[in-house]
Each structure stands twice: as structure tokens, then as C-alpha cells.
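A single protein chain has been removed from this complex, and every other one stays in its place.
We just call them A and B in the order they show up, numbering each chain from 1.
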Amino acid sequence: MQFQFDSVSDLLAMAGHGPYVWAAYGITLVSLLYLVVTPLRRRRALLAALRRQQRMNRAETELSKQGAAADPAATPSPSRDPRVN
Amino acid sequence: MAWQWFHRLGSPRWFYEKTGPWMPWLAVLSAVLLISGAVWGLAFAPADMKQGNSYRIIYIHVPAAFLALAGYYIMAISGAIGLIWKMKLADMVMKSAAPIGAVLTFVALVTGAIWGKPTWGTWWVWDARITSMLILFFLYLGVIALQEAYQHQDTANKASAILALVGTVNIPIIYKSVDWWYTLHQPATIKFTSESTIHPSMLYPLLTMVIGFYCFYALVLLLRTRSEVLEREKKTRWVQDLARQG
Partner (left out) sequence: MSDIPLAEEQLLRSRQLVSPGVWAGFLATLRRDTIIAFRHRGEMMNPLVFFLMVITMVPLGISPERIILATLAPGMIWVVALLATLLSLDSLFRSDFEDGTLEQLLMSPQPLYFQVLAKVAVHWLVTGLPLTLMAPLLGVMLSLPAAGFVPLCYTLLLGTASLSLIGAIGAALTVALRKGGLLLSLVIMPLYVPVLIFGASAVNNGIEGFPIGGQLAVLGAFLAMAIVLAPMAAAGALRIGING
């Protein structure tokens, strides 16, 4: 096993076939990266959305608690925690 | 007891937590295999006597084509499991497998076309294998389109599982018919049957790439299925806890 080309520029040119070979490898690389990146991005977006919702729920329960403390007669708002399945 | 793992597989949470630790290993393994195989094939494998350097596309074309076909069967089998045992996880695997297979089929088609230009002097040849690959691509697109068309996720999964199964029955018939059609119209100038006598120094990088593509396929399939699991289970406590942890 040995390096088949005289220089790096030789490797890039591939005796005239360079554009074809490198284009094929480039398109493959982009496609494979697309396959990896899309599920990762989707996972991150989903978790971020869930966190946002949790923060909102927490703020809502805080508010209703404060409201309940200030006015004992007020009925506590029903919990809208999505964790309750 | 022997079937316990099978029933456990029905639990998306178990699947998610079990496969979590595998992911970095699988990622490293497929990256190492793919990069070393590509470098080996691009720079260290000898040039082909007839085709020169353009043959180096084989190192991505052939593995992609392998996985494109194997991916259809993986999709159809998980679809069948989902239909028969009503296993949610199998449905998710099927849904995740469709776009991966379509992308790999696309890669095989495009690299084949690019390879064809210096070899045959034209981007597109109605060769039996290319044509079958194109029809496989259409089959994938059909499954994806059907999956997208249904609002209700469960119905979408069942419908596309049936379509995938029908496709599985048809794939051998389609391949045989296209083969037969090609022998009928085969132009005498194009002969391309030298792959069986591939030299070991060219074969080993190819094998590395094939194994690398299999690992990559497993990695991506798991990634997609895992994010699908999270999406479907987002109302449950364990996913909420997962989100809270960051």
C-alpha cells in the first residue's frame, strides 16, 4: 500500500478525473451530513420547546399561588402541567 | 424469558435509554471506518487499468447502493412488525428508515451518473442497475409521500407499512423485469462486467467502506428513531424530565 500520487495537487487532479471523483465524494458527504444533522436539530428543537413550556407552566402556577395568597377566596386555577399524563 | 427483550422493545422509553450510550461509540466507529476507507480508496488504492482514477467513485457508489436496497427491506420488515404486533417502536423505525433510504438511493444514483460521464461519456445510461435504482427511488418517494399525506400518525404508519410490504413483494419482480428488458435492448458498445475480478488492493477499502456505511446507517436510523420517540412521547414524565435536565 503506497500513496498513489506524486503530490497533493496530483491527488486533486486525479489525471483529469478529479472533478468527477471529488464532486461525487462531495455530494455524498453533504447527503450523509444532512442525515446526521436533521435528527439532531429536531431533537434539540423539541427539547427546547418542552423547556419553554415548562417555564411557562411554572410561571403560571407561581402567579396563581401568589394570587391565592393575596386573595384566599379566589379559587386556585387548575393545574395545567403537561406531565400529568 | 427469552422473549422479554422483544416485549421490552415495545417500550420507547426503554429503547431510548438503552441506545443512548451506544451513540458516541457508533458515531466514532462509523466516522473512523468511513474516513479511513475514503482516504484509502482515494489516495492509496491503485488506479484501475481501464477506467483510471474515476473508478474511485466505487467506494461510495456501491456501499450506498447496498444500503439503499437493504434499507427498503429494513423499512418493510419493521413495518410488518408494526402491523402484526402493533409495536409502536417498529412504526417509528419504519418512518425513520424511509428518508434515509431515499437519500442513500439518491446518492447511489448521483454518484453513478457522475461515474458514467468519464466512463461512458454520458451522464445517464438506461442501464439495468441504474434503472432499477431509479425505480427503487420512486418506491421510497411513494412511501414518504403517503406518510406525509395522512394527518393521523398511526394511520400514516399503517398505510405506509402496507405500501412498503407491497413494494417488497414487487422489488424482485421489478429487478428481474428490468434486467430482462435491458438484455433485450442492450447496446453492444457498453459492457461493464469487470467487477467480479476486483483486485484485493481495491477490494479491502471497498469492504471498509461497506462496513462503514452499515455502521453509519445504524447510527442515523437510531438517531432518527430516538428523536421520533421523543416527539411522540413528549407528554410523558420521562421526556419532560429529560428536557428539564437540559
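One rule holds in what follows: a contact is a pair of C-beta atoms (placed from the backbone, for glycine too) under 8 Å apart; a residue touches a chain by one contact, two chains touch by 3 or more.
Since this is a predicted model, take the numbers as computed values, not measurements.
Within the entire complex, contacts from the absent chain reach the displayed chains B. In the complete complex, the residue from B:25, B:126 or B:181 that touches the missing chain is B:181. Within the whole complex, the absent chain has one touching residue among B:114, B:130 or B:163, and that is B:163.
Counting the whole complex, the residues of chain B in touch with the unshown chain are 83, 135, 138-139, 141-142, 145-146, 149-150, 152, 154-155, 158-159, 162-163, 165-167, 169-170, 173-174, 176-178, 180-181, 184.
Keep this in mind: only the chains that are shown with their structure count from here on.
Contact residues on chain B toward chain A in their complex (touch as defined above): 34, 38, 40, 42-47, 52-54, 56-57, 60-61, 64, 96, 99-100, 103-104, 106-107, 110-111, 114-115, 117-118, 201, 216, 219-220, 223-224, 226-227, 230-231, 234-237, 239-240, 242-244, 246. Those residues of chain A that touch chain B in the complex are listed here as 1-5, 11, 14-18, 20-21, 23-25, 27-28, 31-32, 34-36, 38-40, 42-43, 46-47, 50-51, 54, 82-83, 85.
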